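Only a single protein chain was left out; the remaining protein chains are all shown in position.
Order of writing sets the labels: A, B and C. Residues in every chain begin at 1.
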Amino acid sequence: MSTPQLIRYQHPDKGAQVAVVVDDTVYDIPDLTIEAWLRLSVGRVEEAIDELIDLIQSIKGQKLETIHYLPPIDSQEVWAAGVTYMKSREARQEEAEDGGDVYARVYAAERPEIFFKAALKNTVGHGDEVGIREDSQWNVPEPELGVVLNPAMEVVGFTVGNDMSSRDIEGANPLYLPQAKVYSASCALGTGIVLAPSDEFPDTTIRISIVRNGSEAFADAIHTSRIKRTISALVSYLGRSNTFPNGVILLTGTGIVPPSDFTLQAGDVVTITIDDIGTLQNTVKVV
Amino acid sequence: MSTPQLIRYQHPDKGAQVAVVVDDTVYDIPDLTIEAWLRLSVGRVEEAIDELIDLIQSIKGQKLETIHYLPPIDSQEVWAAGVTYMKSREARQEEAEDGGDVYARVYAAERPEIFFKAALKNTVGHGDEVGIREDSQWNVPEPELGVVLNPAMEVVGFTVGNDMSSRDIEGANPLYLPQAKVYSASCALGTGIVLAPSDEFPDTTIRISIVRNGSEAFADAIHTSRIKRTISALVSYLGRSNTFPNGVILLTGTGIVPPSDFTLQAGDVVTITIDDIGTLQNTVKVV
Amino acid sequence: MSTPQLIRYQHPDKGAQVAVVVDDTVYDIPDLTIEAWLRLSVGRVEEAIDELIDLIQSIKGQKLETIHYLPPIDSQEVWAAGVTYMKSREARQEEAEDGGDVYARVYAAERPEIFFKAALKNTVGHGDEVGIREDSQWNVPEPELGVVLNPAMEVVGFTVGNDMSSRDIEGANPLYLPQAKVYSASCALGTGIVLAPSDEFPDTTIRISIVRNGSEAFADAIHTSRIKRTISALVSYLGRSNTFPNGVILLTGTGIVPPSDFTLQAGDVVTITIDDIGTLQNTVKVV
Partner (left out) sequence: MSTPQLIRYQHPDKGAQVAVVVDDTVYDIPDLTIEAWLRLSVGRVEEAIDELIDLIQSIKGQKLETIHYLPPIDSQEVWAAGVTYMKSREARQEEAEDGGDVYARVYAAERPEIFFKAALKNTVGHGDEVGIREDSQWNVPEPELGVVLNPAMEVVGFTVGNDMSSRDIEGANPLYLPQAKVYSASCALGTGIVLAPSDEFPDTTIRISIVRNGSEAFADAIHTSRIKRTISALVSYLGRSNTFPNGVILLTGTGIVPPSDFTLQAGDVVTITIDDIGTLQNTVKVV
């Protein structure tokens, strides 16, 4: 490696940049100023040079293994659709105290069930913990394909989502849906946004595995062709009389429902895989 | 190349980062937010993905050739020492209207001549234009080794400097020194700061070439061993009763003086090379 | 007035401040620097001095009349409670296609109906336009007392809210509640937050007037003592398994319901007054 050289140069878009030149290659050091570096170097000049070289290593692109993922949203809302698979309709009717006629009706209606699911503050990323409400006895994950939309409601990519749900609270009264759906760590997204946009649902399989104390407690899979509605129909209703100036994520409903006697416990590890899209794994905690 | 994926992750120092993953390597996209990217992608999703991929190419490190250099300072002052070589003493006496006894005295004195040379606003980088005053008839470059000091006055590296001087203005009266030395584009520094710090002058040669209309009008060279003072002695006086909270550059004087009948003209190309430190080239303009 | 003087001084909390001194009184000019002022004054020194004096006049405090209000939230979510008044229960049952047994049940249950109403993007301030959905035929305002909560879920003040609702969409299926409640300009708040915090509902009257083409089309009033639930009970459920790191606004439900044959039209002016809290006026538009 050649002796590193600290330079300033005029970037056509970014303006004055401080960079390090090694072996005739220029590495921008974001946010560095000469002033900051000179202050940093006080009493430890060689060490400060080594740090610059380390910084270059990191800029060259780091390996994926040790990343602590965050959910791939910042100012976007996450919305979700319900009862988009036959299986889901049946499950909702099963949990409802009054027989769940409302679910049969919405499954058949032109207008889908769509609802505000979470902002960033209630969303976790791959590797973080998802929540079950401490005042609920019957909780399930809902593994869902997430459609990522820009402010023009164009599909820009896909992600994997988990729309955590309290079946007993929703079952007690459909008016409690927001409380069954919207709470701390109730939404998981990740690992990122796969940038292979399409107006059609990808031809893929959604898989879930729940491991408890080292053994698989539940596993199932469903193909996206089983979704009753189209992306464009769902997006059309999402965008009716509403706008999303920063884009939005739409979870497209679940076709996988664990048996009625199954409920999540703290410590369960939920792994959702959508072929070609990615894998989202979270451990369950009580919130 | 694998399908690129946009992720957010928690960087241990920098906090939430947006990055692109390609082939299991993570490239941070400085200052990007999901929100900004989604807005950018409106109406041109594929194009926006291509831009992300281009961005990764640039982050991998750009080639040096096309850089528009800036001087390697931001909030630092540039100071300069004078009469640190025998040759310089002789030149100053020659130009002085009164015989220049003050130069003989300062050459022999313990206290060196040091003076404020420039802030960023009057300093140019490699490839930019240096100035000669429009009210001066006798102008020369002064090729000098620059010592880069941090706020503790420790040497952190070296650079190449050009301390442009109006010999007739200084010669008329030593009290005009600041006007002969401090004016628009009167200082050039570059290309960058070589991070090979040392308390001793590097054992190297300072070379200058002035090309006018395609022909070399003047060239000379001098070895740094000819400097009469040490770095520590110069720095000691620079730091006496003065502090530089953002660091400072000290140009260490010149031992190369063109003949008395030589003066710079607009369009001259001045190239200063210090072996192992770098090359600083500037074209002359009238300011 | 004395000749104004521009000064810099060290504010104990805010650091270096640029201020103007007139008649021995110091007026901070927020965000002004000497540099900015000197640049501003180029070619028009007297005018720039007059501008500084005008700035002082504005800093002394402007009159209220001409303010363009914004909703008094920035990063807070607005949530709302439903069916907290007997009148509201009756209205919901009336609109429901299936007789609305779910409303009777929630009115009697310990757990209240609470739901996500809006983020800033769907909220308007006093004087702005509220929305009715273009795909809805039956729309009403819901005049409500808003409780402003800090991140510790302490009451810090009160405001006036309008929880705009599409009765036909909600009536078709309770699962459509989010679509009946959450859309562009569906929430109005203002004028501001009255800083008279209390854990009890203020002893006051909520009044609404709807003016169409210059005549009052509907008016009603209800006293806050008619709310069936307490602030602490509602807030307790809002904070269950959920946190609001930036605070939250809770609208506390309505006890005023226009007759069944009444629906809002574009151009209607809705004025909601809560004695001692304030007045919120908005014109209706189709969104």
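Everything below uses one rule, namely that a residue touches a chain if its C-beta (ideal position, glycine included) is under 8 Å from a C-beta of that chain, and two chains touch if they have at least 3 such contacts.
None of these values were measured; they are calculated from a predicted model.
Contacts of the undisplayed chain with visible chains (whole complex): B, C. Of the candidate positions B:137, B:173 or B:230, contact with the unshown chain belongs to B:173. The omitted chain makes contact with subunit C at the following residues, 3-10, 16, 18, 21, 24-28, 30-31, 33-35, 38-39, 41-43, 45-46, 48-49, 52, 59-64, 67-76, 125, 148-152, 154-157, 190-197, 246-247, 278. In the full complex, subunit B contacts the hidden chain through residues 77, 82-83, 98, 101-103, 105-106, 109, 111, 113-116, 119, 121-122, 131, 133-135, 169, 172-179, 182-184, 237, 240-245, 287.
Note that in this section only the chains that are shown with their structure count from here on.
Taken together, the touching pairs link the chains end to end in a line with two free ends. Ranking all chains by how far their C-alpha centres lie from the centre of subunit A, first place goes to B.
Which two chains touch most often is answered by the contact tally, and the pair is A-B.
Our note on geometry: subunit A versus subunit C, Cα centroid distance of 31 Å, whole angstroms. Along subunit A, no residue makes contact with two or more other chains.
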